[in-house]
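This structure is in structure tokens; I'll ask about it shortly.
For this view, one protein chain was removed and the others were kept in their places.
After this line comes chain A, so read on.
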Amino acid sequence: MNALRQLLRRPANRIHSVRGGVHPDDRKALAASAPITELALPARLDLPLQQHIGASAAPLVRKGQRVAKGEPIARAQGPISAPLHAPTSGRVIAIAERPAHHPSGLAMPTISIEPDGEERWYGALTPCDDPFALDPGAIAERVAAAGIVGLGGATFPAAVKLNLGASHPLHTLVINGAECEPYLTCDDRLMREHAEAVIDGARIMAHALGVGGILVAIEDNKPEAAAAIETAAAGFDAITPIRVPTRYPMGSERHLVQALIGRETPARALTAQLGVVVHNPATAFAVHQALRLGQPLIARVITLSGAAIARPANLWVPLGTPVETLIAHCGGLTEEDARLVSGGPMMGQPLPSPQVPTTKGCNAILALGAAERAPGRTMPCTRCGRCVEVCPCGLVPLELGAHIRAGDLEGAAERGLHDCLGCGSCAYTCPSQQPLAQYIAHAKGELAARERARRKQAETKALAERRTARLEAIKRAKREAMAKRKREAARKQAEQQTETEH
């Protein structure tokens, strides 16, 4: 009877159902058992000025200048931006365009530092003994100054999200330790090895947000991380660790929030509208380091994995370390034509070359062997509907794909193109291997480019119209002045005439 009552009673931390999703082979065993190890300093570090969403940073240093570890080398520009700090002490050897950590391989303004090996810390660091005594705004300021961005891969400046309390009534901070992408183990290892720091960072963020509750969500394929977090959180009533089912894309912010609180985030809105802010455990760890030790974001954990990596690992990597250095540290590549991916195999980006630097948003470098990759023979769509079944956003990907293939991007937009989160479940599950995620990414990019072009054209038109109006006004003024002078002259002449007549 008691057992029955227990069964019937709604558990306090009930996981709500979320639509769709897939169960990819998680391949986490490759790297999950490798503890986080520190990487030796490379010969040079390249730090692109744009490593975050928003305006790129502006350099604060000159070529040849000596910098200390943690010293600001570029400042944020505008409200959505992030500064950069020197990952180690050394000399600025160049500020120039270099190939970026981006599928295009295009060059981007980059500050290059040659380490001097001294690891001399910047003097002006300001550790804080009791962050909870600080004003919430002051915490956000310190987080902003530390250059912390969303380390789950989104790279949205973390401080902007910590200020959401000002505009939204918030009640919960969610630490998103789902890590639903296959292969990735960086958050897993961080939570296992630094659970207390992660929990501390989460508490500091909760203080900044002014929320009472913290949920730490971890997919149930990471029992060690969950256990470590449960132990670290044991002393705090406000923190509830929750094991969520392993299902991709559980780590999608909106879907995780739905699983946890049972409500959908309205389209085009933030989860803050439901009173929830989501942060990554690595971000929480960085906040802990920034507040407690005063250290800015200058390194992060990166998973090196994939069948073509000789020794998969989780590395503590100074920002700006070349990808090839990481690969070499892990014993190099074991396969001739490995595919390099930055991030997870589902939503990650292809890397054009191993010479690019690692950035704040890079949580993994994968070298996928031929056997792991999608074979890539596209067949016609048979309308089997599997993509519809797995789409966590309730879209009809096959229909979007058909519209995009036919060039009807507006038609795709009317059918929810912009509600797609880009998780790739559709393409993963498609028996015909239609590149649905690729179609959708292309359409989004193309529509954004058109919108920019349209706006630019409108701006140009407005400028041209204003110029014409201005010229018209000048002409009119000239004409009027001329007419006035003529009138004046005529009047004067008339006056003179009358004078002479008198």
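Brief remarks follow.
The working rule: contacts are C-beta pairs under 8 Å (C-beta built on N, C-alpha and C of every residue); 3 or more make two chains touch, one makes a residue touch a chain; residues count from 1.
By our rule, contacts and distances are computed from a predicted model.
Within the choices "Fe-S cluster assembly ATPase SufC", "ABC transporter permease", "succinate dehydrogenase" or "Ion-translocating oxidoreductase complex subunit D", the name that UniProt assigns to the complex's undisplayed chain is "Ion-translocating oxidoreductase complex subunit D". Checked against the full complex, the candidates A:D130, A:D237, A:E336 or A:E499 give a single residue touching the omitted chain, namely A:E336. Looking at A:A96, A:A124, A:A234 or A:A269, the residue that reaches the missing chain in the full complex is A:A269.
For chain A, the residues in touch with the chain missing from this view are 19, 22, 24-25, 103, 182, 254-255, 262-269, 273-274, 324, 327, 332-333, 336-341, 344-354, 366, 368, 372-377, 379-386, 388-389, 391-396, 398-399, 416, 419, 424, 427-433, 435, 437-438, 441-442.
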